[in-house]
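Take a look at the following structure, please.
Removed from the display is one protein chain of the complex; every other protein chain stays in position.
Up next, chain A:
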Amino acid sequence: MTLYHFGNCLALVYAPYHMAYKFSGISEYATFSKCVYAGGLYIFTQLCKMLLLATFFPDSDSQINGEYDVFLEILKATVDFADLLGLYFALNSVPGKGHAKILTSAIGWASAEVVVSRSVLLWVGAPGSEFDWRYVRSCAEANVALVQHAGSAALVWLWSRSDLPRAHAPLVLWLLALTPYRPLLEEAVAAVLSLSAWSLLAVRALHASAVALTALAMYAILSQQIAL
């Protein structure tokens, strides 16, 4: 039963990634190696971030009073700008059209995140005889993360374009600047409205799709412009 449950979770995590890769058309570009490259960049970026965090920030576990230091958390989230830089390099390394660039790096990036941060928890936890909804939730979160990374990658790509319509530039910049603080914002909303874990997931999904749709709209306009 429990291995079966693990299979369930695995299917929930793996299938959407696989389908996104197979049916979005990027597989025709034979860019699996590029996906792996983007994943490698993700890991490298995380290592750099960890080095930064470990060097310049106090260890939050050793704080005894357990107070939630908002300023410190914001500072820590700022380090996540490195993610955008990493995504930028990943985008640059992928040849081809804009949407192929964006999807390849987003899928590679998000897959690496799943492998590095979620698979261990899933592997250790889900096959146990103890049932907990959080494994299923974590798998669903991985799906949301894919959409979110696709949105971020699209924004980075838009920003890197010199032919970006002037009217859009501030919006892209704003969205990019907000990107690192999104998890914080989501958690703040959840804390204020005292949402359950599932509602938080729903908020994340809504937020990610809103950002992704905005990015898609700008992408559509830009590609229209290029085509003309």
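The rule is simple: contacts are C-beta pairs under 8 Å (C-beta built on N, C-alpha and C of every residue); 3 or more make two chains touch, one makes a residue touch a chain; residues count from 1.
Heads up, the rule we're going with is that contacts and distances are computed from a predicted model.
Only one of "50S ribosomal protein L19, chloroplastic", "BOS complex subunit NCLN", "Methyltransferase type 11 domain-containing protein" or "Ribonuclease P protein subunit p20" fits the UniProt record of the hidden chain, and that name is "BOS complex subunit NCLN". Touching the missing chain, out of A:V36, A:L178 or A:A220, is residue A:A220. Of A:H5, A:K49, A:R137 or A:R161, it is A:H5 that touches the chain left out of the display. Considering the complete assembly, chain A touches the hidden chain via residues 1, 3-5, 8, 11-12, 15-16, 18-20, 22-24, 123-125, 127-132, 136, 143, 213, 216-217, 220-221, 223-224, 227-228.
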